[in-house]
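Quick one: the structure is below, and I'll ask about it shortly.
Every protein chain except one is present and positioned as in the full complex.
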Amino acid sequence: MRALTRNRLGVVGSVMLALAILTAVMAPWIAPYDPEASTEVSIEDIYARPTAAHWLGTDDGGKDVFSAFIYGSRVSLIVGFAASLISMIIGGIVGLVAGFYGGRLGNLLMRLTDIFLVIPDLPLMIVIVAIVGPSLWNIILVIGLLGWTGTARIVRAQALSLRERQFVTRARAIGAGNLHILRRHILPLVLPLMVANTVLVISLSILSESTLSFLGLGDPTTLSWGGMLNFAFTRGAISAGAWWALVAPGLGIVWVVLSCTLVGNTLEEAFNPRLQSHHLQGEEKMVVRPAQAQAAER
Amino acid sequence: MVRRDYLVKKIGWSFLTIAFVLVLNFFLFRILPGDPTTSIAKDPRLTAEAREALARRFGLDKPVFLNLEGGNPFDSQFFIYFGRLFRGDLGTSFNFNRPVADLLGERLWNTVILVMGGQVLAIVLGSTLGLLAAWKSKTGFDAAAITFSLAAWSLPTFWLGILLLIIGSTYLGLPTAGRETVGVEFTSWWAQALDLGKHLLLPTLTFTIVLLGEYMLIMRSSVLEILSEDYILTAKAKGMSHFQILRHHALQNAMLPIVTLIALNLGFTVSGAIQVETVFSWPGLGSMIFEAVRRQDYPVLQGAFLLVAVSVILANLAADLVYGALDPRVKAP
Partner (left out) sequence: MRAKTWARLIPLLVVLTLLATACGGPTPEPESAVVLRVGMSGFPDSRNPGNAYLTEATDLLELVYDSLVTIDFAGAYHPQLAETWTVSDDGLTWTFTIHGDATWSDGQPVTAEDVAFSLLAYRDWEDFGYWSGYATHFADAQATDPTTVVLTLDTPIGNLESQLLYTFILPKHIWEPFAGDLDAALAFDNAEMVGSGAFRLEEYQEGEFYRLAARDDHYLTPPIVDEVIFQRYSNQDALVQALRAGEVDMITELPNTVVASLRDEADITVASGSSRGLRDYIFNLSSPDTCPVDDGGICAGHPALRDPVVRRAMATAIDKQQIIDVALLGLGSPGIGLVPVALGDFFAGELEDYPFDIAGANQMLDEAGYLDTDGDGLRECPATMDCGGRQLDIVMQIPSDIGSGPREAELLSGWWAQIGIRMTPQVLEPDTVTANCCPAFDFDMLMWGWTSDPDPSFILSVLTSAEIPTGLSETGYNNPEYDRLFDEQGVELDPARRVQIVHDMQRMMLDDLAYIIPYYEDEVQAFRSDRFTGWPLPAEGSGDILYLQDPLSLTVVSPVE
């Protein structure tokens, strides 16, 4: 029964995420205006109320908020996916090496992971972006390079347990090399969990991007939801009563973050054997893990 | 008592982490683009001599790592930085031209008050909600509580803050900024506390909402887990009421994951503080970091980052120790 509720939420999340991705892909067909096109703007067009012509009103540049919202989903999703892909690759490699090879190298990697896990992310992101400059790729890189710790820990735990499994020892006995075992036996089993975790990291990356934008460290020349919020804040949208310029991108972020969280949680529960079976008191820490990983990275 | 090897290991790693942060902090701020005196010199009309004088004043004329030009090899920016750190000297703010340590000291407690308030409220409300949801699991209440928690967790903190600011100020007459009504002579400590409470309400509420979701989910799953144990059946058979069972068994056992979460949440708490303080002009470390970014006040940014990182590391250590004291596996036999 419990699993079913969970799954139902998972289904809701998948539908929400699919809708968001569909919107991003189909943007030119959905959006009524091209946000890049230059148009003649009069003062009355700035922060104009929602009308039939502009469903979500206009922004501080006199442009259609609905179109910007539709196109903005592209950049926001790209930031989310690209940054978490970076996190997944780094976290996956660190986790696999640490879990599978273990030893001194593994230990060192885990220590490094622990160190990065406790360093508060946002101040570090702020510092780095303030130094390297706020371009879209810098932001993706910074978010991705700081978001891998949770993935690394989960992957390591999984690899660690797989290493001792019978099929691995058997493969080793018939002379399979480490790389072979890693590629053929471990990775296929770790990958689903990695993917699940990555979906969770997407939501964190999107939140981070919007936060950086709010703090004035976003790239205002690319159209993302964070960028729309940035304009709304620097150009007084709320004070002007133009709630649409703030609410639309904000809800967009909530939508995607929520959907990724639902999907990620469901996937993780499905793929992580530890989460399903163990009910011993000693394994409680494991039960908490997905949320821990989120908390630490957010 | 906590096992000694556990204790030593945890403390050792915390100090290693701090050392790493110190070194990282040093190098992070040496890769700034351009001439660092540009950021210090707010006046573009500065002469070359004045620029050199500035570099001397901020110690930027020395070699970065090792002084190989003869004399003392440790007369370099790196070692001077560490030497000063040990004396509690975090440098001088470019913007305010005052010691960074003083600036941070003025602000630290404001952040502590805000963060503590938000955390405590989030834990209390979140756990209660989680407990109730678990108790009423499979009902509409449970589903609503889960949905609410997940949605609250997905909210960008600053966005929620701005919405609450406008609503709270327009409809409830709550103040929009600061920590007190400036220039008012309070007639009693009660009036002053009330004023502080008013200023704290909205920022604390923002904090609470974004934090409580996770506490709720953790509490719910731990309690569910415990309720499915066999001894709960026994207790039920013995005639204990639901309330008693929840109080005696579930709550007790769910404390462990909550403690873990508090520690792991600290990084996120810091991120929340920066946003909440910026929205509500709360004079804490977070708004100071924001201001430092805006003014490119690198010494303040560097000092604040250091302080925040070290606090989080130490708090993590504290949580580890508490955890050790609570967890039977780590406890000394």
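For clarity, chains are labelled A and B in written order, and residue numbers in each chain start from 1.
What we mean here is this: contacts are C-beta pairs under 8 Å (C-beta built on N, C-alpha and C of every residue); 3 or more make two chains touch, one makes a residue touch a chain.
Because the structure is predicted, anything quoted here is derived from the model rather than measured.
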## Note on the structure
Answer for the absent chain's shown contacts is A, B
### Query
Quick one: which of B:I11, B:L66, B:A144 or B:L172 touches the chain that's been left out?
B:L172
### Summary
Missing-chain contact among A:L56, A:I70, A:V168 or A:A242 belongs to A:A242
### Task
Specify the residue from the set B:I11, B:V64, B:A144 or B:L194 that touches the hidden chain.
B:L194
#### Entry: Residues of chain A in contact with the chain not shown
38, 40-43, 46-47, 60-62, 130, 133-135, 216, 219-221, 231, 233-242
### Task
With the missing chain put back, which residues of chain B would touch it? List them for me.
32-35, 38-39, 42-48, 50, 53, 57, 95-98, 103, 106-107, 117, 120-121, 124, 162, 165-166, 169-170, 172-179, 181-187, 191, 193-195, 197-198, 200-201, 204, 247-248, 251-252, 277-281, 283, 287-288, 290-291, 294-296
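We adopt the following convention: only the chains that are shown with their structure count from here on.
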### Mean-CA-position distance for chain B and chain A (Å)
22
### Summary
Seen from chain A, its contact residues with chain B in the complex are 1-2, 5, 9, 111, 114-115, 118-124, 126-128, 130-131, 133, 203, 207, 210-211, 214-217, 229, 233, 238, 246, 250, 253-254, 257-258, 261-262, 279, 281-282, 284-285, 287-288, 291-292, 294-298
### chain B - residues contacting chain A, complex
13, 16-17, 20-21, 28-29, 31-33, 137-138, 142-143, 146-147, 150-151, 153-159, 162, 166, 214, 217-218, 221-222, 224-225, 228-229, 253, 256-257, 260-261, 264-268, 270-271, 274-275, 278, 289-290, 293-294, 296, 301-302, 304-305, 308-309, 312-313, 316, 329
